[in-house]
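Other chains dropped; remaining ones untouched in position.
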Amino acid sequence: MVTDDMTIVFGGNAGQGIRSTGLGFIKAIARSGLFPFGRQDYRSRIRGGHNFFEIRVARKQVYSHTEGIDLLVAITEDTVTEHLDEIVEGGGVIYDDDLDVDAEEMEEKGVKPYPVPLEQIAMEEGGAKIMANTAAIGAIIGLTGFDISYIEGIIEENFAVKGDEVVKNNLDVANAGVEYVNSHGYSSNYDLEPIPESGERMVINGNQAFALGAVAGGCNFISAYPMTPSTSVLEWITKHSKELNIVTKQPESELAAVNMAIGASHVGARALVTTSGGGFSLMVEALGLSGMTETPLVIAEVSRPGPSTGLPTRTGQGDLMSIVHASQGDFPRIVLTPGTIQEAFQAGARSFNLAEKYQMPVITLSDQHLADSVRAVDPDVIDMEGAEIDRGEFLTEEELDALEEPYLRHKFTEGGVSPRAVPGHENAVYKTTGNEHTEKGDITEDPELRTKMMDKRAKKAKTALKKDIEPPVAEGPEDAEVSLVCWGSTYGAVKEALEKLEEEGVSANLCHLKDAWPLPADPVVDFLEGAEKTVIVEGNDSGEMKKLISQETGKVVDHEILKYDGRPFTPEYIVQKVEEVI
Amino acid sequence: MANDVSLADYQYPTQPTWCPGCGDFAILQGLQMALVDLGLKPHESLLVSGIGCGSKLPHYTNVNGFHSIHGRPVAVATGVKLANPDMNVVVTAGDGDSYGIGANHFLHACRRNIGITQIVEDNRVYGLTKGQYSPTSYKGFVTKTSPEGAIEPPLDPLPTALTSGATFIARAFSGDVKHMKEVIARAIEHEGYSLVDVLQPCVTFNPGRSYDFYNGRVYKLGDDYDPTDKDEARKTAEEWGEKIPLGVIYENNDKPTYEEQVPALRDGPIVGQSLDLVERSGVSYEEIKRSFM
């Protein structure tokens, strides 16, 4: 029987190539027309320490990982100890027969042991121990009947730079892995059939999707200080900065990064800053400067569990309230909370338009789970071609040439947005300041003017809410028994939980806030008022979105499913908790 | 072109809020004169300042100004320069701002030789917050936060900049506007990073560093002084006490600026280029997307 859905886990130590092996396998899966979901679980260390890479393979688009392992590839003994209990009955473990693992114990649990001399095959066929991972891939192929040509293609591409011999050795190792499994009569319950003619797919994670969105959205400047799990945005853009003509700067600190971005943006660049919670905390003062001077600023905050350094390589959704309320005094900002590859891409592309149209900070809040999880998407989903540049009320060279009135940088207008000129034109020499100011940008202490300026800035949020903040994604039947509210990366697991609940006869729907701030209060209230029983599902311990909704609407979500152990939700976990609630 | 600009172009209606006699007036004047001498029009420069008495300067002259937050003007200015290297970017901020809370940016700006000019209004006290010791206050200075006298030796700006790799360091004095103008003009002309530390009397909170104090000590480096001699420059930079040298102490034109080494700026300012990625860089979306397949 063709397998609809299975999970393969590669486990080993940091530095053993777990991640690159997994990524190669995912690409092969994607090319075969199947749908992968790859999730990395790693520690804050460079080598050693148990890491694993989990790959779900399905015959339709999936949005989350799930519980239960079908095939475990154990590069270390620890891998078996850590994961044996998670293996489903009928599943199996591929391991080097040199490892000291207890095959009998496996069999007692209904798990099949597949000892394979991975290192020996690697040495004999490839001449290097490091190819043991390739041998393991071969073993998987042997056990699942997957078409080896997809893997061969990946091997050829990945090792091309290392020369023909390396390519050939890896191909030999992979084939030997297949052969070993076949010749030893190993069998499994799995059958990975390709889906023909599915078209090309991109294999991409949330950070990459955001980066592609950003560059398509006109980002031409990035100043960022490395911080897990945000660093890969910086690294991707930097890697391509020369060909894409993007100024990139890794400065001395996050304080420098954000203020450099403000400077660059002030003179007209589309400037991006990437960071995680701790770095964002250092940007709080500058956030207010952006707000007060009405300088567009785009920040990607890829969160990890706090407080403080917390669990630096894991996932969590504990930064929402701190971002929405950061910095002294009230001023508007926009916070996007994408939950899918597509939404991450769109957040990247939209941010710059939003920041320029409303002349305020725009923060995309994602998290390690969205950032690092790898999925295959249709290339249309990453709609770079469709990204449009909209600078909003931005005075062009010609408009400035024709300017007759003295230029007023902070002019009072209907919607609060003042036409913006970047410094450098003779007709618009101006100042701006973090002090309260006049329309012209001079310092003022006048109480009426101050009040009007506060109102002007606040008005921009209302305008943005009306014109650009997108309503939550609503899914599932309208008159469901239970209604789940979520945001950010948790959407994937909630979406899949809906299906599982339906299978179990529970009708459920969901409301996923992909744009969190200004809170789209009206649709949220509609959803909550139309619901029988409401449940918030989020990855923090205080129910931040629940609180935010109450704060803005006075509505209180009935129940909470919270998780703050640094691990992402699974659909199964949500189903179980929902069943406890109803 | 120089004839096109005059001091009148730099006049601005806002009256400075500085105390009468404050050394900041001279800096405002010296800077305006330097800009005029260089033939720069108001729209060709951007003054970036932090928070402090001195940081209010951009509000008092007709030029582009970004009055930012305490300690961060060098970072803001660096961002400006990296986005638009054609802009003449000048930082004007106090000693607390530059060498205290903002010293990290100062240090790294020197090192990376970013093409901005940093003019420090060095009154050796926190003026705007009404008189606390600053990083350049002398040991023993009695202030509201050092009732027994400051116990830290001061940071010495010029040697610090020199050690950190600055390619232009200079000192000016509010008591000599004409000389200050010349020094500032040379600093702006310098391609890389330039520091002008100005002896700026704060007549209200630092009586020990008055015009009189400095008048008796300062001397101008003569024509025979060679600012390209680094060893000489170090000695001169460290000179402080009975004799305080004024002028360009060190200049090195051999080091490339940061911005000229940034690949994305090879075709000119990034802000002059299209925001459309394909138009700007010639890459194809197809190609980028294919790299993920």
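General observations
Note that the chains take the letters A and B in the order they are written out, and that residue 1 is the start of every chain.
Simple rule for what comes next: contacts are C-beta pairs under 8 Å (C-beta built on N, C-alpha and C of every residue); 3 or more make two chains touch, one makes a residue touch a chain.
Since the structure is predicted, the reported quantities are computational estimates derived from the model, not experimental observations.
Summed over the full structure file, the protein chains occur with the copy numbers A x2, B x2.
The working rule: only the chains that are shown with their structure count from here on.
Work out the mean CA point of subunit A and of subunit B, and you get 41 Å between them. Chain contact summary for the complex, subunit B toward subunit A: residues 14, 41-44, 46, 48, 51, 56, 58-59, 62-69, 72, 75-84, 86-87, 104-105, 107-108, 262-265, 267, 270-271, 273, 275-277, 280-281, 283, 285, 288-289, 292-293.
Put simply, subunit A touches subunit B in their complex at residues 27, 30-31, 200-204, 208, 212, 215-216, 218, 220-221, 223, 240-249, 251-253, 255-256, 259-271, 285-286, 289, 293, 379, 382, 384-385, 389, 391, 422-426, 428-435, 441-443.
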